[in-house]
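Got a structure for you, questions after.
The block that comes next holds subunit A.
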Amino acid sequence: MHLKIHNVSITLDDFHLEADLDLPSGELITLLGPSGCGKTTLLRIIAGLYYPDEGTVYLGERDITRLDSRFRKIGMVFQDFALFPHMTVLKNICYGMSEKGDEAKKKAFELLEMVHLSGFEKRKPDELSGGEQQRVALARALASSPELLLLDEPLSALDAKLRRTLRRQIREIQQKTKITAIYVTHDQEEAMAISDRIVLMDRGSISQTGKPETLYSRPENSFAGGFIGTANMIRIKGQIFSREMGCSFETKIGTITLPAPIPCTNKKNSKGGKRYLYFRPEDCMISSHPDKRSISGTGELLYKEFGGDFQYLEVKSEDGIIRLKCKPEGEFHTGDMISWSVQPENCLII
Partner candidate 1 sequence: MKSSTGLKRGELRLLPVVIFLFLTFYLPVAILLMRGLRADGNWTFQWLRELFGSGYYRRVFLFTFYQALLSTILSLIAGLPGGWLFSHVDFPGKRVAKALTTIPFILPSILVVLGFILFWGRQGVVNRVLAGLMNKEAPIVDVLYSFKAILLAHVFYNFPIALRLIAAWWEGFPENQVEAARTLGASRLKIFLTVTLPQLLPGLLSAASLIFLYCFMSFAVILVLGGGPRFSTMEVEVYRLIKYSLDFGRGAALALTETVATLFLTFFYIRKEQKNVYTNSVFRKKTAWRDLEPSQKAGALLYIGLVLLVILGPILTVMVQSFLTRPSRTATAIWSLRWYREMLSPPGGVSGTAILAEAVRNSLGIATTTLILTLIIGAYTSWVLSRHKLKYPGLSESLIMMPMGVSSVVLGIGYLWLMRNGTFGNIHPVFSIICAHTVIALPFVLRSLTPAMRRIRLDLLDAAKLMGAGGFKRFISIELPLIRPGLISGGAFAFAISLGEINATLILSDAGITTIPIAILRLIGTYKFFSACALGTILILICLLAFTLIDAFDGWEN
Partner candidate 2 sequence: MKKYLLLLLMLTSVSSLFAGGQKEISVVTDNSKQLNIYCYDSFASEWGPGPTLVADFTEKTGIEVKLIAPGDAVTILSKVIMEKKNPRGDLLIGPDNNLLDRTLAEDILVPYDAPALADIPAELKFDETNHLLPFDWGYFAICYDSEQIENPPSSLEDLTKAEYTKSLVLMDPRTSSPGMGFLLWTRAVYGDDYLDYWKRLKGSVLSVTESWSNGYGLFTSGEAPLVLSYSTSPVYHKMWEETERYKALAFEEGNYLQIEGVGIIKGAANPEAARKFLDYMLSPEGQEVIATSNIMMPVNPYTNLPEAFNMAFISENPLLLDKEDIGENQMSWVQNWVEESGL
């Protein structure tokens, strides 16, 4: 079901959240951001556990802004699962079903099979492992055939290996049931792995929305650039002079003049504000003779790490550190002088 969050805002104590979102049906959408960014608050607004001060929430055509969460047809998986400790797995799953008796049981068994927990129906929550509890919580959330599935950091209480398996299961179940799911996490890797769409949030507002690939390759601001993956960002001072034939601007590592313009993704920030030259470490090469088209520099090698099929280097520069991820060729020692370069087509201005 299509979810639209229109100009919603809420103030809780000293925290303020604003959001405006349009989320297509049948996708798995991740609310991603560091803790305190407001992703859980937004989720609770969607769930109806908070009512916003302003704005409207639509589920399909329905305005559900002030609808009691009981009637929203929403399934939710809580951070620590919130299983009812005094009920068996079966009772937990059947709790919200509209079906009764054998029909409910049958459906519960199907759900249990789907989450690979057949045979667990008689257990109590405290007799289950964390992963099992999580899957029961998922089955329970799906039991009432919701139009929307909400998952509030559903894997954060589990260990890394289990997280990988379970996130895949969640993704598969979501794709099978074609339910619109909203998934809250602070783990960018998890978000990249399972989402159709990521909503990146920062300090109470939405920083960027898009497919995982877009967020990775074309971040629209320094927060998105810095939060997803590792990146090099060089501060731009003053104006960017951009012509058809190229562009030129001042940075801490010197004036850069290039034959072609560099795309700028940060549309909000066209006037004033801080701008950065942005590139990924894997696009950065070691080259003692950089060509004129590229952006380059030289600095002392501060740190190196061997990563199997790549090596990771950190080189000192006038604007902090330049990170390189390149083929494990050449033998360097910390303290060596290293020259690096990056092609303009691999750069962005954000």
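Everything below uses one rule, namely that a residue touches a chain if its C-beta (ideal position, glycine included) is under 8 Å from a C-beta of that chain, and two chains touch if they have at least 3 such contacts; residues count from 1.
With respect to how the candidates were assembled, all candidates are chains of the complex that A comes from, given by their letters.
All values derive from a computational prediction rather than experimental measurement.
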Touching chain, any copy counted, for subunit A within the complex - options 1 or 2:
1
Note which residues of subunit A are touching candidate 1 in the complex, please.
10, 12, 47-53, 68-72, 74-76, 78-80, 82, 84-87, 95-96, 98, 126, 140-141, 143-144
